[in-house]
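Dumping the structure here so I can ask a few things about it.
One chain of protein is taken out of this complex; the other chains stay put.
Our next item is chain A:
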């Protein structure tokens, strides 16, 4: 692999950009791999990358039924934060956030991480207490957040309207080191690094069955033929229930549609991420100038990758109240992704009833921000059988009542 650098740009500029290589190979699948990862989204590729980087396991295939990063990795609103209430969540999200900080250098791929700050508005008395509690918890966890006054909010976001008729801004939880990154680049950067380590990324290859022999995984059947493996990792978000049924076990999660939309591009007007959970809307401005807006999930099971229209209306109505200047903006595109939601709104990163099958799902509405931390922990779990980052996120926690309750932090907006 040729490294990307300012010298590479200069060299290619002098020869009509004829020397750029493909970022990753697209090989035909081999007969056997040590590890097969199903799902070439951010989480799957990050798991493969840290398997190679941290544990030297490079005989790995990453299988994807569509195209690389075409699921929720390419459909989210790219927000990165780690201001969660519970210790296990704060640990894994903070690990992820800190890995984002030097990801561009680590992968030699510009993921455009922009630590511009994330502001979560408190618009009811209940939310004030909730966020103050989170700020205290974060202080104990070593995650830098603070609860700020409405005046400070106005300084950070001059375009905000503090005294909305229905929900005035009463304060906010401010994480200065949160921000955004370029979602596609995260998937592409990991894919390029994995391919460079000799891993095979096989796109348009749908898993049609999981072969289990003597209680252990033997391989998978795919649309490109059977492939054997020693270990199998499932990182397929909304389709996790479908894949786990193939392996013969069930997961405590449901799939629902979550929507986002972007406006026409405008001049820079807001250099932070603002989330308003009470009114179900959150917004940031992309580098192209589009306002990137996320809304709520549908209330019913759904695999259609589009959401209900009335949720857009709710979201936009709420944002109009908080940001009156966006009321004349035209919306350019709207899309949906299928998110996998568990009972306590926390992910499942766990061994399964089938030997050597590992599952990582249930990120619900907050998968993008966790990609590197999730991959780091999942790789450790798959390689060694244990990871301190993921040990609380087992499938069994529901039976044991050991919930990691993040329904307040992660119930709707991300």
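Methods note: a contact is a pair of C-beta atoms (placed from the backbone, for glycine too) under 8 Å apart; a residue touches a chain by one contact, two chains touch by 3 or more; residues count from 1.
FYI, contacts and distances are computed from a predicted model.
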item	value
Chain not displayed: protein name in its UniProt record ("PadR family transcriptional regulator", "Sarcosine oxidase subunit delta", "Peptide/nickel transport system ATP-binding protein" or "Signal transduction histidine kinase")	"Sarcosine oxidase subunit delta"
Option from A:302, A:350, A:370 or A:390 whose C-beta touches the chain left out	A:302
Option from A:31, A:288 or A:399 whose C-beta touches the chain left out	A:399
Contact with the hidden chain (one of A:199, A:253, A:318 or A:354)	A:253
Residue, one of A:222, A:241, A:263 or A:322, that touches the chain absent here	A:241
Where the missing chain touches chain A, by residue	239, 241-242, 250-255, 298-304, 308-310, 343, 398-399
